[in-house]
Structures are given as C-alpha cells and as structure tokens.
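And then subunit A:
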Amino acid sequence: MRASTLLSESVAVLGKELTSELRSRVALNAVGLFGLTTLIAVAYQIGPYRIQEQDRPHLLAALLWVILFFAATSGLSRVFVKEEDARTAKTLRLAARPLAVLAGKFLFNLILLSALYAFIVPLYCALMGYSVQGIASLALLLACGAVALSATSTMVAAIIARASGSTTLFAILSVPLVLPLLVMLIQGTRAAAGSTAIAAVLPALRGIVSLGGATLIISVYLFPVVWHD
Partner candidate 1 sequence: MPGAESLVWVAAVTVVIWLGLFAYCVGLARRVRRLEDES
Partner candidate 2 sequence: MTRARVRTLLQWALCVWLVLVILGAFFYAPSALGFKGESARIVFFHVPQAWVAVLAFCVNLVASLRYLRTRDALDDARAAAAARLGLVFSVLATVTGSLFANVMWNSFWNWDPREVSIVILLLIYAAYFALREAVPDEERRASLSAAYAVLAFVTMPFLVFVVPRIYWSLHPDTIIGATGKLKLQMDSRMLQVLLGSLVGFTGLFCWLYTLEVRLARVRLARAGREEA
C-alpha cells in the first residue's frame, strides 16, 4: 500500500526530472540552441526594417511562434523517450502511480517551455523591433499556451515513446493536434501586440484554456492506458 499521496509522488517525479535534466542539460541545450539559431537566422535576414508596416503585425506574430514551436519540438518528447532509452521506464512504473508520472512530467515540460519563452520572446522583440503594447496580456497568453502545449506534447510523447520514440513520429502526431493551438496563439499574440486591454486576447485565451483543459482531462483517462501497456 502506498503511504505517499499523489501530490508528493508528482513532486518527487518532477524533482527527479529536474535533477536529471540539470545534470546533463540535454533537453535544455537542444531547445535553447534550436530556438537561438532560428531566431538569429530570422533576425539577421529580416530584422526590424525589412518588413513593411502593414505586414508587421501578422508576420512578426507568426514568425515568433514558428521559432518557438520549432525549438519546443526538439525537446518536448525527451521526457518519455529517455526513460525508454535508459531502460528506467519499468522502475518508474513500479515506483510511482501513473497520474503522478503524468503530473511530474507535464510540469517538467511546462517549466522547460516557460524557460524557452522567457529566453526567446524578449530577445525576439528586441532583435525584430517588435513592440508589444499589452505585455500583461502577452504574458498571460504565453502562460496558458505553455500549459496547453505541454499537455498535448506530454500525452503524445507518452504515446510515441511506446512506439518507435523517434522525434519524427512525435512531430507527425502532434502537428494536427497542435495546429489549432498555434493558430490561436498567433492570433492572440497579434491582438496582444496591438492593444493594452486584456479584452483583446480574451477570445484566443478562451480557446487556448479550453483546449488545454480538455487535453489535460482526457490525458488523465488515456495516460494510464498508454503507460501500463
């Protein structure tokens, strides 16, 4: 019988993820480097002056999310694939209940994404001359977007880790699920950049929060199935 609670087990899983990641820094490096490289390539070629004024809102929002998504995809699937590679998956199955594993790894991906956003977004705004009026709205959008993206990615990562574990498969499976999220994020970013009122991002925010919520709820049902296969 388990003496530990779901919360303590989740925190323990999260702690394990953070410790092992800080030790080797593989995911951090991959995500950070991909993001930085793409950002520099875009900023160098395009920069603040090459986009016409009327195209700026659309292009700048879209480019930002292209960079962020590209960087994120390189690191988000690691969280389950490394367990299979290192053959620690079986031990983890015995050590913690499935929901705790899901919660811990979801939170880890969330922290990874937040770090990526905190790193890339200010840099992007500076290098591309992107003046965002509603900084609070953007921050809120980024936070909710990170939750939704982490939810979807963690569930897909769990599925592909039990398949071939390749990043290509991860990309193929997540693209259709993440596309609505991406569209809403780009629109929300455009709205946030254009006005200081939180009301401007509310439509996109509603969509993102409900998508994230629905994904989390369905993951609670699906994850034990996939994990215990």
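FYI, a residue touches a chain if its C-beta (ideal position, glycine included) is under 8 Å from a C-beta of that chain, and two chains touch if they have at least 3 such contacts; residues count from 1.
A quick word on the picks: all candidates are chains of the complex that A comes from, given by their letters.
Since this is a predicted model, take the numbers as computed values, not measurements.
*Asks:* Once the contact definition is applied, which of 1 or 2 turns out to touch subunit A in the complex?
*Replies:* Considering all copies, subunit A is touched by candidate 2.
*Asks:* With touch defined as at the start, can you tell me which subunit A residues reach candidate 2 in the complex?
*Replies:* Interface residues on subunit A, with respect to candidate 2: 152, 155-156, 159-160, 162-164, 166, 169, 172-173, 175-177, 179-181, 183-184, 187, 190-191, 203-204, 206-207, 210-211, 214-215, 218-219, 221-222, 225-226, 229.
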